[in-house]
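Shown here: the complex without one of its protein chains, the others still in place.
Labels A and B are assigned to the chains in the order they are written; within every chain, residues are numbered from 1.
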Amino acid sequence: MNASRVLSEAEGTSAGGHALMTLTDVHAYIGRSHILNGVSFDVTAGQVTTIVGRNGVGKTSTLRSILGLMRRTGAIRLDGRDLAGLETHEIARLGVGYVPEDRDVFHGLTIAENLRLAERRGTAPDYDRVFELFPELKTRAGQRAGTLSGGQQQMLSLGRALLNENRLLLIDEPTKGLAPRLVREVVDTLARVASSASILLVEQSLAAARRLSDTVVVLSEGRVATRGPAAEILADEASMRRHLGVGES
Amino acid sequence: MDTFTLIALSGLGLGALYFLLASGLSLIFGLMRVLSFAHGAFLTVAAFASWTVLRHAAAPSLGLLLVAVLVSSVAAGILALVTELTIIRPLKGKVLEQLLATAGLGLALVALLAAIWGPDEHMIPQPGWVTSTTQVAGAPIPNTRFLLIGAAAVTMVVIQACLSRTRAGLVIRAGVENAEMVAALGIDVKRSFTAVFTAGGMLAGLGGALAGSYYGGVSPYLGDQMLIFAFIVLIIGGLGSVQGALIAAVVLGLAQSLANYYVQNGVGDILVVALLVVTLLVRPQGLLGQKDRLV
Partner (left out) sequence: MVRTLAPAAVVVLLALAPYSDLSVGGLLPGAVNSTGSLQLLALMFVAAATAITLDLMFGYTGLLSFGHALYFGFGCYSTVILSNIGGLGFTLGLPLAMLLTFTVALVGNAASLRLTGIGFSMATLALAQALSIAVERGFLRSGGEVGVTYGLDVLPAPFVGIVNTRNTYWLALALLVAVYALVGFAVRTEAGHVWQAIRENPLRTGVLGYNVYASQLASGTIACTLAGACGAVYSIVMGGANPSIVVLGYSLSLVLMVVLGGRGVIWGAVVGGFVYTYLNERLTAVSDSGAVSALPHVIRAPLSQPNFILGTVFVLVILFLPGGLASLFRTRSHDPVDAPQPRKSVLVGDTEQGA
């Protein structure tokens, strides 16, 4: 057992389950700007860990650092394996699914092609699960993703990540910019997915975060301000106002 | 009317050459954001390869020409492959450095060719069919024109088929939109980069062999002149769009040849530049390009 694991468990942040992913003193950079200033936390297997914080504190950068999409230092371990030096596609193949902030579906490709692209060699794609969660992806298979609504694109982006049996899902602001009805729908779906997956979520909506999270990590200026069980952290209204700026949403 | 047909078909042949160079550049730029200044030199190397195959044949057969075309494409493809692995890939993410490095490579390659075979033009023997003419609407058209137009058409069809029907094509189309997301799906985009750069080199090679036929000879400076016009085709068509490159190549080839013949030699060349300037001012993303490409 390595030092970081000992440390994080000694601090007692992870309740139940083992630490699926451990971030230890992660620093990340964009050009000359220092974006993450030593971020450390665990993602517990089988749980939803949610990162909250104001715009620009490094939430998206944390996910991108995990995927090796940013220049970073520090240790990031998945099931004990250090991801340092691995390239993005290698990290993804270890079983990391990514649903980016702007959905990033491929606009010029059809839904079917978007999904086909996500198939990984060596593992059988689980189309049944995807079509059960999002029947529309089947009925609109031939439609270009660029012509889909925001909600539909979000479903496609989620479906793309769920096509494979991933160990960890990185989901970035899945409800951003969606109509309230769609927000409910997406949150419901995520709740279903969460019952059988480990998720590291970035979420601005406190309501959604409350509904989905087991553990919450609050980021502030590139550092972890506080972390702990979701019920506890999200209930502290003063702290939430301080760290999120806005109150309820 | 006869003259017009001849000039127009010659213009299309020229456009076909531009397209062979520009289509590869377009794919490369679309996927990798690299504008390769070395592709002109790749074309020239290929033309010399073709000359090496054909030079000793008094009257080469069509079969030998085909061999020359294959050898040229493969030679340029290998050159492009080595370039990608040793120069482009180590400079990953530094688009400016990649561009400059290809410019340096192009310079060195052309100088090397001049050192080996001298700066002057070498005649390339052609099969009888290629140098003879076919009557079209009463005008005798050199068969090279059909060879070029045919090659460009086949190239376009093959590119389209690869892009739309193969998994590699799927990865390329997705990578053109967002290479990062493709990698995040677990796909090794670097391999696509290498493949596309190599394929672009092979297309330049094909262009080189055919340019040798079109002009009947090769000099070390053949490719650089073509490269400038291929760049213009690329920009007018829209960076990253193969269809755009096709349209622009046809329009420019025709406009250039017709103006050079009917107005004054040289005016066509300037017209092409003028068309580029107009495009840049009126529609900077080009005919079929996407706006965010020109960041």
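Everything that follows uses one rule, which is that a contact is a pair of C-beta atoms (placed from the backbone, for glycine too) under 8 Å apart; a residue touches a chain by one contact, two chains touch by 3 or more.
All values derive from a computational prediction rather than experimental measurement.
**Q** With respect to the chain omitted from the figure, which of B:59, B:82 or B:115 is a touching residue?
**A** Considering all chains, including the one not shown, the answer is B:115.
**Q** From the list B:59, B:82, B:96 or B:161, pick the residue that touches the absent chain.
**A** B:96
**Q** Sort through B:179, B:209 or B:288 and give me the one touching the missing partner chain.
**A** Answer from the full complex: B:179 touches the omitted chain.
**Q** Determine and list the subunit B residues touching the chain excluded from the picture.
**A** Given the touch definition above, subunit B has residues 32-33, 35, 37, 87, 90-97, 99-101, 103-112, 114-116, 175-180, 182-183, 189-190, 224, 228, 231-232, 235, 239, 265-266, 269-270, 273-274, 276-277, 280-281, 284, 294-295 touching the missing chain.
The rule is short, and it goes like this: only the chains that are shown with their structure count from here on.
**Q** Taking each chain's centre as the mean position of its Cα atoms, how many Å separate subunit A from subunit B?
**A** 44
**Q** Please give the residue numbers of subunit B that touch subunit A in the complex, ascending.
**A** 167, 170-171, 173-174, 176-178, 180-190
**Q** Using the touch definition up top, name the residues of subunit A that touch subunit B in the complex.
**A** 67, 69, 87-89, 92-93, 98, 100, 104, 106-109, 113, 116-118, 120, 160, 164
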